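Here the complex is missing a single protein chain, while all its other protein chains stay put.
All chains are identified by letter, namely A and B, in their written order; residue positions are counted from 1 within each chain.
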Amino acid sequence: MSKEEFNPKILGFLCNWCCYAAADAAGVSRYQYPPNLRTIRVMCTGRLDPAFVMRGLVEGADAIFTGG
Amino acid sequence: MAKAKQKKTGAPAGKSAKTAVQSGSMMVVGGGVAGVQAALDLTELGYYVYLVEKTAAVGGAMAQLDKTFPTNDCSL
Partner (left out) sequence: MVEAGRSPNIEILSNTDLLSLTGKPGNFKAELQIRPRYIDADKCTACGLCTTYCPRHLADSFNEGLDLTRPIHIDYPQAVPASYFIDPDACLYLQHDTCQICVPVCRANAIDFSQQPRNISLDIGAVVMAPGFGRVPEEALTQYGYGQHPDIVTSIEFERLLNPAGPFEGEVRCLSDKRHPKKIAFIQCVGSRDLGCGNGYCSSVCCMYAIKEAMVAKEHDPECEITIYYMDIRTQGKDFDAARIKAEEHYGIKFVRARVADVIPWKKNLKLTYATMDGVHRFDAHDMVVLSVGLDSPTGARELADITGVELDKYDFCKTDFFEPLASSREGVYAIGAFQGPKDIPESVTQSSAAAGISAGLIKGQRGQGIVVKKYPKEKPFKAKDEPRIGVFVCHCGINIAGVVDVQKVDDYTKDMEGVVYHAQSLYSCSQDAQKVIKEMIQLHDLNRVVIAACSPRTHEPLFQETLKDAGLNRSLFEMVNIRDHCSWVHANEPDKATDKSMDLVRMGIAKARHIQPLPEQTVPVTDKAIVIGGGIAGMTAALNLAEQGFQTTIIEKNDKLGGHLLDQRYTLSGEDMAGYLKKVTDLVAENRKVDVLTNSELAGLSGFVGNFSSVVRTGKGKKTGEQTIDHGVIVIATGGREHAPVTVLGKKVPQSDKFITQRELEIRLAGQGKNRAPKSVVMIQCAGSRGDDLAYCSKTCCTQAVKNSLKIKEINPASQVIVLYRDMRTYGFAEDAYREAREKGVIFIPYSMDKKPGLSARGSKAEVSFHDPILQDNVTINPDLVALSVGTVPEDTAELSKLLKVPVNADGFYLEAHVKLRPVEMPVAGVYLCGLAHSPKPLDEIIVQAQAAAAKAAIPLVKGKVSVDPIVSSIDKDKCIGCRLCATLCPYQAIEMVKVDKKPKAETVVASCKACGICAAHCPTFAISMGGFTNEQITSQIEAFGEALEEA
């Protein structure tokens, strides 16, 4: 694989009730998607302190994904 | 157990109906959405439930539905 290819590391915050459930459903249905996402489960995206997003970027994430 | 029951039947008829050990269990026949809901509510109300289903799995017709109106929730 060429090193030039952009291969972002994405940090995701997923709501337990919707997006995390949807990610489970994607698995059950065997939908294939790129393996660039690393996820953290929260009970609701309302839990997201903006500080978490900043911290994620500081730690080297190319993008932050929130699903809720 | 059997002995205990025999003793009970020896009691006067009127009384035995009351004193005979009543069952704390319920039976729900049919494992569709109605049956499953009834079973869940019965356990919540403090009873043990036998959920009897003809086929291999509970769910009934509702499991076949794609979406339900109006929220379009997945029917599972």
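Keep in mind that, in the parts below, a contact is a pair of C-beta atoms (placed from the backbone, for glycine too) under 8 Å apart; a residue touches a chain by one contact, two chains touch by 3 or more.
Note that the coordinates shown come from a computational prediction; the quantities given were computed from them, not determined experimentally.
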item: Residues from subunit B at the interface with the omitted partner, ascending; value: 17, 20, 22-73, 76
item: In subunit A, positions touching the absent partner; value: 9, 11, 16, 20-21, 23-24, 26-33, 35, 37-44, 46-49, 52, 55-56, 58-61
